[in-house]
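Every protein chain except one is present and positioned as in the full complex.
Per-chain numbering from 1; labels A, B and C assigned in written order.
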Amino acid sequence: MAQRLSWGMVGGGEGSQIGPAHRLGAQADGLYAFVAGALDADPEKGRAYARSLGIAPDRAYGDWREMLAGERGRDNRIDLVTVATPNATHFEITKGFLEAGFNVLCEKPMTMTVEEGEEIVRVARKSGKVCAVNYCYSAYPMIRQMRAMVAAGDLGAIRCVVANFSHGHHAAGDDAENPRVRWRYDPAQAGVSGQMADCGIHALHLASFILGDEVERLSADFASTVPGRVLEDDAMVSFRTSRGTVGRLWTSTIALGRQHGLDIQIFGETGGLRWASEQPNQVYYHRLGGRVEIIEKGEAGIFPEAARLSRVAIAHPEGFPLAVANIYVDLAAAIRGEATGALPSAEDGLRSMAAVHAAVASAGAQGAWVDARPPMFR
Amino acid sequence: MAQRLSWGMVGGGEGSQIGPAHRLGAQADGLYAFVAGALDADPEKGRAYARSLGIAPDRAYGDWREMLAGERGRDNRIDLVTVATPNATHFEITKGFLEAGFNVLCEKPMTMTVEEGEEIVRVARKSGKVCAVNYCYSAYPMIRQMRAMVAAGDLGAIRCVVANFSHGHHAAGDDAENPRVRWRYDPAQAGVSGQMADCGIHALHLASFILGDEVERLSADFASTVPGRVLEDDAMVSFRTSRGTVGRLWTSTIALGRQHGLDIQIFGETGGLRWASEQPNQVYYHRLGGRVEIIEKGEAGIFPEAARLSRVAIAHPEGFPLAVANIYVDLAAAIRGEATGALPSAEDGLRSMAAVHAAVASAGAQGAWVDARPPMFR
Amino acid sequence: MAQRLSWGMVGGGEGSQIGPAHRLGAQADGLYAFVAGALDADPEKGRAYARSLGIAPDRAYGDWREMLAGERGRDNRIDLVTVATPNATHFEITKGFLEAGFNVLCEKPMTMTVEEGEEIVRVARKSGKVCAVNYCYSAYPMIRQMRAMVAAGDLGAIRCVVANFSHGHHAAGDDAENPRVRWRYDPAQAGVSGQMADCGIHALHLASFILGDEVERLSADFASTVPGRVLEDDAMVSFRTSRGTVGRLWTSTIALGRQHGLDIQIFGETGGLRWASEQPNQVYYHRLGGRVEIIEKGEAGIFPEAARLSRVAIAHPEGFPLAVANIYVDLAAAIRGEATGALPSAEDGLRSMAAVHAAVASAGAQGAWVDARPPMFR
Partner (left out) sequence: MAQRLSWGMVGGGEGSQIGPAHRLGAQADGLYAFVAGALDADPEKGRAYARSLGIAPDRAYGDWREMLAGERGRDNRIDLVTVATPNATHFEITKGFLEAGFNVLCEKPMTMTVEEGEEIVRVARKSGKVCAVNYCYSAYPMIRQMRAMVAAGDLGAIRCVVANFSHGHHAAGDDAENPRVRWRYDPAQAGVSGQMADCGIHALHLASFILGDEVERLSADFASTVPGRVLEDDAMVSFRTSRGTVGRLWTSTIALGRQHGLDIQIFGETGGLRWASEQPNQVYYHRLGGRVEIIEKGEAGIFPEAARLSRVAIAHPEGFPLAVANIYVDLAAAIRGEATGALPSAEDGLRSMAAVHAAVASAGAQGAWVDARPPMFR
């Protein structure tokens, strides 16, 4: 067993949902020691909370700049920093840590603009450090199984992918009284896009990830179904990938009854796959001419890429928090120079931003097809 | 109990799938006597098969014109004729029988063009007779329940409808050797559209039917994913209804693993509904702020519009053939002058044709939004 | 196509559930003409109702004896009579028609006692006529598929069968006000057993039917969970078959949430099967060392025994009423001398009665193991 890595966090303070998710993810497998943090926008609250979590006082920082300054000067500097701050700050913090030679895991969306995304890619490449984006759904073992099956040709050439991330958690329409919902639809706070930037990119990344292929062009239809919302709460995007696969992406926040709402279907020449995040431990596989089979961990036919990310025996369900943990498993491998090839990268973060901006442009142009690739990848 | 109606059929000869489905549907509840038929393109085979099914020799006809001539002259002429012939012939046969004063149930698609559709609507209106189109999914009890719930306001104003009819039964790509598949993608035989005209219109009708609302404009993306296909085997249509509801329709023939493939979700201000044809006896209902509930026949809360179309007690499943039978139940009521208000009409058949042609036009114009209404309804 | 058989019915009058189920079942496929009936305990109501259903006045009988007398004297006597009267009358009516040379379909339970059951078996054998019992669940195509798979050795030797028929439809406990529930638990009306005789025997027949094996001995535990009930509303029976298969049977009427409640699992040396009546068109099959597969009609691997009883294409669900119709399909074949080998027989009806009485005896003897076979088969 290798030495534990040391890990720190920016953001994720008391009361946040994302902080505990990252701490559980990083510590679940004993791979990281949590040793540094700038956890809160309020420096004093952040320091106190960090100490309460067992961080030594000299590494309980007031803000990310202080943390960057403090850590860069240490011999035992953190091996990895997680950036889990408000979206608009991801860019500068991620950039700052990368430039100082730290490995970074950035929450999604990595940036607010395509230009910023290209800048992160350039900085990350120059740094030689790991820069990952937390597209954690891609780390579910069964998603890795799907990716491995596609790569192995089990489905033949892929004809069509259908990815949805549509839930009903903003259906109440109580934006006026509910700031946690309201900001999502306010361009001043959320940028150019609402649900597409929040959840759509998860589904889009999943599609690209499983296919090993990238969105090339798209046509979008955006709707704001709740009065008063400026940004979209329901969006449909049709796309084509580099290899010509047809894509369908529906994302919504008003889909009452879809409790989580992320699912994906892959259709190839010789097989189809279906997975839903509400039941993440199974994949439905239809082999052309055969029956639908339920793929389950712990059985014959599981690819090593999936098997390595399961902790308990067949049919003992593992859930979302351990998908996040799997990102940290892959990060530890990457930091140690053992490339897994599957960690969501700065390039992925950039592609998401380009797709969001393309969708906004298409929806604004009556559904015209537009190039969805970042300029630097065209 | 009322007197049985007398019923005849054009098409549906030996070996067809649709013939037995109609005969079971018409006879399941003892409402009709099957007394006349022109069942086959080959007159002799048709007459022989009709006689083998118990039709009297003088009403076992060689073709539809002979049948029309024979029946119109009788005192005990058939009360209803079902037209289940190849698609391209629906128009003239339906028109012929309507003009002669017969009630008609026409298989879908009702016509090949919008102009023909408008002609049928005019003829049907002038005739004063019942002209129905066999959108049989709309006669599932749980679909009627959904329609009644929407009408009762149980979901508030409807924001979004998502309807899919995507299966994998043409995924083999063996068109060259398989004429039953090949013709669907050949404009000379199938007209302007493949899967949209074949299955998409079922899903679209279902959406309109449940909402009590009509498609007004749409944007489409068509793909032919199997080499050699001219017409689409995968289509995405975004639409808006007259009342502004957002619509998403995906239809495909290459979606391996979707065994039947028809499902629909309705999202309103205060509730959401979900139904799938593979499990047609249940509806999932999510009331805003409540839990997801499983609606089942035979329980409290079932609307009379749904309850009247069930034959057996709670949780004894009823399937597709009895949905067809329900169309005949409603037809018998309509013929007797008891309007149910729910029978798919010539107007519905026309609207489908208009939507198909609009989708073809939009897909050919890079997804431009186009008017989806028949000219006569604009 | 063969000539239609002529069919009559005793019982199943206006307002009964079972009458329409049989009429739909007999007529769905055009195999029978409904020509005679003694439908009601009230002769006048029965005659009027029969005439309203299209029965000729001279074959609309006032009671079963009148019907037996009338039909036996006709040249065109009915080919089949269905007995759907109150349970206590099944014996004499079935016996009467068999002795007069009619084919009979009797509702379950065939008799109230084992002695009566043995008498029916003797009479049926002597008559040379078809005597079937309406264990209609056994006629679901997927149940036939399971039986064929077991017979083909797909599961190896069978180790264990688990059959449940547990619903919650008597959970309200309103017996005092609800005579339709109350009589089930009253020995004066229902005989020695409540739920075991009502539903348990369906599950037990299904187990025997699929295995091609019979219950040999059993141990039972009965409970009356609702105060005031004399007969059991919840029963557990463990059993062994002739070939040594271990059986588990749970049946209940107070199992709230189980909407239909019939399901069965079969476990063999090399495979397992699972089926539930609420989703009757699919079977789950687990091959040792493989994945769980979903067996669906219309696909490769469906045995002819199952395929012949489906009417519509893959994934178009067929439900309970068409399982009843399948019994009539098999009856028509049997009457024509084409043995299907799968029709539930008088012997099956007798075995059920013996098992019920054995379970009552065991439950009364603190779960002691008792012989479950009819004396004449020991």
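General observations
Definition applied: a residue touches a chain if its C-beta (ideal position, glycine included) is under 8 Å from a C-beta of that chain, and two chains touch if they have at least 3 such contacts.
None of these values were measured; they are calculated from a predicted model.
From the options C:Val230, C:Leu288, C:Ala313 or C:Met376, the residue with contact to the unseen chain in the full assembly is C:Leu288. Only one of B:Asp79, B:Glu296, B:Glu318 or B:Asp348 touches the absent chain when the whole complex is considered: B:Glu296.
Note on the undisplayed chain: of the listed residues C:Ala60, C:Val81, C:Val215 or C:Met236, the one touching it is C:Met236.
Residues of chain C in contact with the chain left out of this view: 159-160, 162, 166, 168, 171-173, 219, 221, 223, 225-226, 234, 236, 238, 246, 248, 250, 252, 254-259, 265, 267-269, 271-274, 284-286, 288-289, 292, 366-369. In the full complex, chain A makes contact with the omitted chain through residues 1, 4, 17, 20-21, 23-24, 27-30, 34, 49, 52-54, 167, 169, 259-261, 277-281, 296, 311-322. Where chain B meets the chain that is not shown, the touching residues are 285, 289-296, 299-301.
What we mean here is this: only the chains that are shown with their structure count from here on.
Geometrically, the chain at the heart of the complex, using CA-atom means, is B. Distance from the chain A centre to the chain B centre is 42 Å, each centre being the mean of its Cα atoms. With centres defined as mean CA coordinates, chain C is found 35 Å away from chain B. Here the CA centre of chain A is 55 Å from the CA centre of chain C. Residue positions of chain B touching 2 or more other chains: 259.
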